[in-house]
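All protein chains but one are shown at their positions in the complex.
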Amino acid sequence: MADLTVEKLGVRLGDNEILRGVSMSVPRGKVVAFLGPSGSGKTTLLRAVAGLEKPHSGAIRIGDRALYDAASGIDLPAEERGLGLVFQSYALWPHRTVFDNVAYGLKLRGVTGDERKKRVEAALAQIGLSHLAARYPHQLSGGQQQRVALARALVYEPPVILLDEPLSNLDAKLREEARAWLRQLIVSLNLSALCVTHDQIEAMAIADKIVLLNGGVIEQEGTPTQLYSAPRTLFAAEFMGSNNRLVGVSTGSGKLKVGDAILEGVARGEVAAGAPAVGVIRLERMRVAEAAGPNRIRMELKTQMYLGERFELVFALDKMLVRAYAEREISPGAHYVEFPKDALWIFPQE
Amino acid sequence: MPYAVIRFSVLAVMAVAVLAPLSLVGYQSFLSAPFFDSMARFTLDAYRFVFSESDFWTAFGTTLIVAGGMTVIALPLGALLAFLMVRTDLPGRAWLEPMILIPLFVSAVVLAFGYVVALGPVGIISTHVKAVIGFLPWNIYSLTSLVVIAGLAHVPHVYLYTAAALRGLASDMEEAARVAGAGPWQVAFHVSLPMVMPSMLFAGVLVFFLGFELFGLPLVLGDPQGLLVLTTYLYKLTNKLGVPSYQLMAVVVVIIVAVTAPLVYMQRVLLKQAQRYVSVRGKGLKQAPLPLGPWRYVALAGILLWFAITVIVPIAGITLRSFVVSWGEGVKLMEVLTLDHYRELFEYPNIIRGILNTLGIGVIGGAVAVVCYTAIALSIHRWQSGWTRVVDYLAMAPRAMPGLVAGLAMLWVFLFFKPLSPLKATLFSVWLAYTIVWLAYGMRLISGTLLQVGPELEESARTIGATPLRTQLDVTVPLIRYGFIASWLLIFLIFVREYSTGVYLLGPGTEVIGSLLVSLWGTGAVDLVSALSVVNVLMIAFGLAVALRLGVRLHG
Partner (left out) sequence: MRKFSMLAAALLFSFSASAQTPSGYPADYSKIVDAAKKEAKLIVYATTDAVAAGPLIKDFEALYPGISVEYSDLNSTEVYNRFISESAAGSTADVIWSSAMDLQVKLVADGKALTYASPEIPNLPKWAVWKNEAYGTTHEPIAFVYNKRIVPPGDVPQTHADLAKLLAAKPDFYKGKVTAYDPERSGVGFLFVNEDVKNWPDAWGLFREFGKTGARLYTSAGAMMERVGSGEHLIGYGIFGSYALGRAKKDPGIGIVLPKDYTLVTSRVAFISKQAKNPNAAKLFLDYILSKRGQTIIANQALLYSLRDDVDGPASVKAVRDEVGDKARPVAIGPDLLKGLDQMNRLAFLKKWQAAMKGQ
């Protein structure tokens, strides 16, 4: 199986530029997640790869085979691309049993008789639903439907499977289990997968590589670690994780003036002294101290919330609010909140 | 007043309005003479007579063939048409849509007579065909022609239901099939159409049902060869014994009701299934039409051919007839052109009144009917009760009576229910008859509209503290204002085209075009019939144009 590559893809819906020249690739046997807020174009990108949206420029290839190429006028219809797609709604055909839903792709590929039966049964076994083959979709739970949808997309061994918000229709508890199961299944079957999600945790959990989309262009792409710990832009930094955002003025490279305090951090991008700048810091990197020190600001504890494994604290100084975590409850009143220098990224104001 | 009281009063009024004429007919079927005759006594003789009549069984058989045949024709064509219109890149869909529905709104007698003029043995088209190929390849009066014409004319019914279901279908079901490797036609036959199968079958049952009450087409087209269906058999029965024998007519109506009642039950079952499918819907993404390639022009040609046969040919026929003195073999049309028929039309005060009354009953009567249907629909809206089923059956019941008999039964109601008697000679009687006969149709329009209001909108009003009645008046009704206008227009079109129901209520002051047409046809005034038909068609065309102008979707 070859790499899926997307080159400078442009998609327009009416006057709306949904994708403005996106390039990316899914290496063989890897899972790539498209991540982004709604309207970023991630679902459009996935549907364009599947052949369900019509691009106007660029190219989509699997290995050397062009699925779409604006330059040479190639645009294979969805059914000739041979990909597998798992819909957000699962889109199981209500008039067919689980078995028939899964078997349909094989039937279209001329796989008949025992061979078809064997492969469908194998696919159902993989997803652990062999015993439900004769059921109709509406007789299944949401989680089971999701698995059937996956089996239906896998059974004819497409080079890449596409997953559109595969977990979003499951409830929270089930979602975490399904996430692990899905990742494990994809890895064990050595599948190439492209997964669209708006949930960064889901993306990081499932994917080997994340493509972060914003307004129809790629904001950043890389491994989950790269995206989480080395965001290149303010957008990327803020999109990932839970953050405090400090709006202030730069006082030189790596220096941010917030209120009366001056904090030192890691400069991300050029910010001239005196220009507005934004500091971003992940919540789990915040420290609470009892004495003054570098990069510490004295703030009033406003409220603390018990989250089970820890406490979430909210501090305030004038109008500025910051949040932090603590292992155990702390006393009310003023504390020194520390923004460790290596964890505070300072971006130019966008 | 408690909501339950209002609900039950509305439903009680409806039940009385439906059951009074119906039970009169049922009662009559067990008597030996008209129910108002002092000689009448209970007997099963009428049933014995009808069942021993060979003509009855012939008519019954013919009715089955016609109903079955037209279903077999209308179902696949309507379904295909719906798929082409809703799911493909067929050219000209925007202007095809209203066109396709025209047959719904043209009176069957108008169509039938138009066919005689155009395609009859010496029809305008027939003579040309004969001149070219030497013989006439069709016989418009045969059973086959009747079945084909009735089938083609009922394609819009199937289209409506199937198209609505296809539109309700989440597109991801189809996309899933395409990604799995299915081409457009495979998508249609493996996914889209099977998924709307319950709706298609529902429409099929409806068409079959309508086959039983077909009247105008067999009346005109079946006449020359004595082809009888149950409704036209009623006519023959009247004469069989020399004097109209109500008990025999009543028996036939009871039989029609008995045969069609299970169909209503089937429809309910199918409807439930259809809803089960629709409830499994994904997000409504824009549906990309399936590209048909060169087939799109073939499909378009097919649709235009169907339209030409079903609408253009008969309407052109009747229009032409209205402008000539005579026609047929050896007549040069240019020499017989005349406007006299129209001039004559406007010399008769009862015809002028008829045209005005028709407008009145369509516009004002239609609006009042919509209000009544709404009251009934609201009273069962989101009501979790077995009574809703009863209401459904009640609504369908009048449809099982041929319009003519329904009209006669209504006449009886007006005659023998004294409080209503003073209204007999007014348009109210005609309006009430129409409103009852079209109850099922109107209810479906309104309840369809009501269902578009999300339950949470109503529930939120309830939780804020609105009573059920307040909720309906303040939330539900305002939300479907637009649906009302659409329903009003559709009811207008239906009322304007209705022809047989008003015949027995026809009198000075209650003339409507439909019953005038039947009456004039009987007296042989074909000139006036054709001119009046054209006026009728123009009124309908005007109504349709207004509907389209306002952007009314011509389906529920």
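Letters are used for the chains, namely A and B, taken in the order the chains are written, and counting of residues starts over at 1 for each.
To be clear about the criterion, a residue touches a chain if its C-beta (ideal position, glycine included) is under 8 Å from a C-beta of that chain, and two chains touch if they have at least 3 such contacts.
The structure presented is a predicted model; accordingly, all values stated were derived computationally and were not measured.
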item	value
Omitted chain - touching chains that are shown	B
Given B:121, B:168 or B:302, the one touching the chain that is not displayed	B:121
Absent-chain contact - pick from B:6, B:526 or B:546	B:526
Among B:26, B:98 or B:244, residue touching the chain not depicted	B:244
Contact residue for the chain not shown (choose from B:328, B:360 or B:448)	B:328
Sites on chain B contacted by the missing partner chain, in the whole complex	34, 36-37, 116-117, 120-122, 220, 223-226, 235-236, 238-244, 325-331, 340, 344, 347-348, 350, 408, 411-412, 415-416, 421, 503-504, 506-508, 519-529
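Note that in this section only the chains that are shown with their structure count from here on.
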item	value
Chain B-touching residues of chain A, taken from the complex the two chains share	13, 50-54, 77-85, 87-95, 104-105, 108-109, 137-138, 152-153, 156, 162
Chain A contact footprint on chain B (complex, rising order)	170, 172-173, 175-183, 186, 190-191, 194-195, 197, 276-277, 280-283, 286, 288, 291
